[in-house]
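Structure, as structure tokens:
Removed: one protein chain of the complex. Kept in place: all other protein chains.
On to chain A.
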Amino acid sequence: MTVLFLLPLLFLAVLSTLTSAAPDSDYHEGLVLQPLPQSSLLASFNFRSNTSQESFEQRHFRYFPRALGQILQHANTKELHLRFTTGRWDAESWGSRPWNGSKEGNTGVELWAWIDAPDDDGAFAKWITLTQSLSGLFCASMNFIDSTRTTRPIASFEPAAHHSSSQLHLLHGTLPGEVVCTENLTPFLKLLPCKGKAGVSSLFDGHKLFDASWQSMAVDVRPVCPESGECMVQIEQTVDMVLDIDRSKRPRDNPIPRPIPNEQLVCDTSKPYDADDTCYPLENTAEKGWSLQEIFGRTISGVCPLTEDENPGKETVCLRVPHERGVITSPGASETRNPDGLSRCFNLEPSSPFDLIIPEQEALTQVPLDEPALSAERTIVGHGQERGGMRIIFDNPSNSSSVDFIYFETLPWFLRPYVHTLQATIIGRDGIRRSVPVSQIVKETFYRPAIDRERGTQLELALFVPAASTVTLTYDFEKAVLRYTEYPPDANRGFNVAPAVIRLLGLRDQAQSYEYYSPVYIRTTSLLLPLPTPDFSMPYNVIILTSTVIALAFGSIFNLLVRRFVAADEAAALTAQTFKGKIFGKVVALRDRIKGKGSKVE
């Protein structure tokens, strides 16, 4: 167990040391760095401040950002969680997620909040107020979270323990297509007391942050009531990112990974064909060397002086490398080694810049990575314009324990699932595929069908995966045909389907021994759904328009050509002839009638 949840434990441990003293309002920040396999580096920034409930309500903001506080009060929001995420966490290489996945969101923007309102409609109105305001605050398109993208999950999220009101409504919205970039980082930094000028937040550089392989920014506001003392409103901002060390070390003025010169190639000289012009490359097994300056482009400029500790800068920066790894720090910083032998923290000098240099070194021991308790993959299968299928694969790597979890997905209304086609297959380690009734896997289902153009589908399943097996869930869906005006400008790209959220259950017992109960979340990747798309291209529009106009023009010209208008005086001869013809015609008609009668008589 100690190994299994080491990384989250460390975060929790850091947190618990930091939160031991709880004055009226306080502020803490921290940075944890951990090298990951494949020359990656995980950097977890955490900024947290508490404000007493009373001063929050009286709008005495000290560390709590005023802009956000006013929005929350205006929208009656008691708890808020906002996530900006790009990229995907490579659980296969990097192990389990930082903060157990509780501080990350869907690709794009994810937002959920508990709103105090008397009824559902009131809550939704406040929700719209909230999204509109946050949209302005964070320069993100959160105003597009309308009723079709809003859901009310039942079991996937739980509010913090200490809410005073009982009329709380949980609303959840996602924007999977939103691109997170610097315009979202700047407002995020402005919420910090030191605004990225001092402390660990001074490392934030848009160029580096958004060059990360995976990054997630989170804002959490929740009420916290310690056993002793008054309730507080806590705001926690985290930034987690996985940087590619090679890529980040490239200078900004020459970022192109050109082929390296011949003489710098590392070749396997044991190969018989090895020559000046032939090289079988050897992959570098040594741990990459790096420094903060190289990775982030700058150093930590001192300590944020607002940190209300008896010793500001104490254990602000932590590094998870084995103790035998050599680390060079800026003068003035002191090092505290953890007794587990795998991590160390640094006490920063308040006013001098801090840098951390790790030279390249052959790796002897590795920091063990925790294996995620469950891995999930969701893909769209089938092809064609009309139908498709969703396939979700849950893999439980553990050989002993089954995993219980809540699977939650929201589907846009134009993707119409057929829930009756929901099927489950279990594949054990022996590779034999067994179809099982869905009820055997799924313990509970909450399903809220979509209404066209009003709300999306909400599907929450409580299910479990037996030990050492893989469960595949499949269901079919139908693709709706949108109205002409409902297509976005890039209709042929496909439509984003928000990732599914998985909340693992059953880990509560292990986690409750700590002060903070931290649930484990996993999110799948988002999907691209190709819909039947009309041809919006110019030639076809022109063809349609032209055909209409030609039809009109042809009609009138044809009319003009075929119809003959004869003036009254011109038609004198004609009428005479017609008259004659008429008489003749009548005679003929008469004759035929007589004949016809005769034949009838016969």
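The definition used in the following text is that a residue touches a chain if its C-beta (ideal position, glycine included) is under 8 Å from a C-beta of that chain, and two chains touch if they have at least 3 such contacts; residues count from 1.
As a working rule, contacts and distances are computed from a predicted model.
Visitor: When you check the chain that is not on display against UniProt, which of "Large ribosomal subunit protein uL29m", "Eukaryotic translation initiation factor 3 subunit I", "rRNA processing protein EBP2" or "Rhomboid protein 2" does it turn out to be?
Guide: Choosing among "Large ribosomal subunit protein uL29m", "Eukaryotic translation initiation factor 3 subunit I", "rRNA processing protein EBP2" or "Rhomboid protein 2", the correct UniProt name is "Rhomboid protein 2".
Visitor: In the complete assembly, which of A:Ser96, A:Ser156, A:Thr457 or A:Ser526 touches the absent chain?
Guide: Once the missing chain is taken into account, the touching residue is A:Ser526.
Visitor: With the full complex in mind, choose from A:Arg391, A:Arg416 or A:Arg448 the residue touching the hidden chain.
Guide: Counting the whole complex, the residue in contact with the absent chain is A:Arg391.
Visitor: Check the options A:Phe210, A:Phe446 or A:Tyr475 and report the residue that touches the missing chain.
Guide: A:Phe210
Visitor: Touching the left-out chain: which of A:Leu364, A:Ile432 or A:Val562?
Guide: In the complete complex, the chain left out is touched by residue A:Val562.
Visitor: Since one chain isn't shown, list which residues of chain A touch it in the complete complex.
Guide: 38, 86-88, 90, 92, 107, 210-214, 244, 246-247, 255-262, 264-265, 267-268, 271, 273-274, 277-281, 283, 377, 379-383, 389, 391, 490-494, 496, 525-528, 530, 533, 535, 537, 546, 549-550, 553, 556-557, 560-562, 564-567, 570, 573-574, 577, 581, 588, 592, 596
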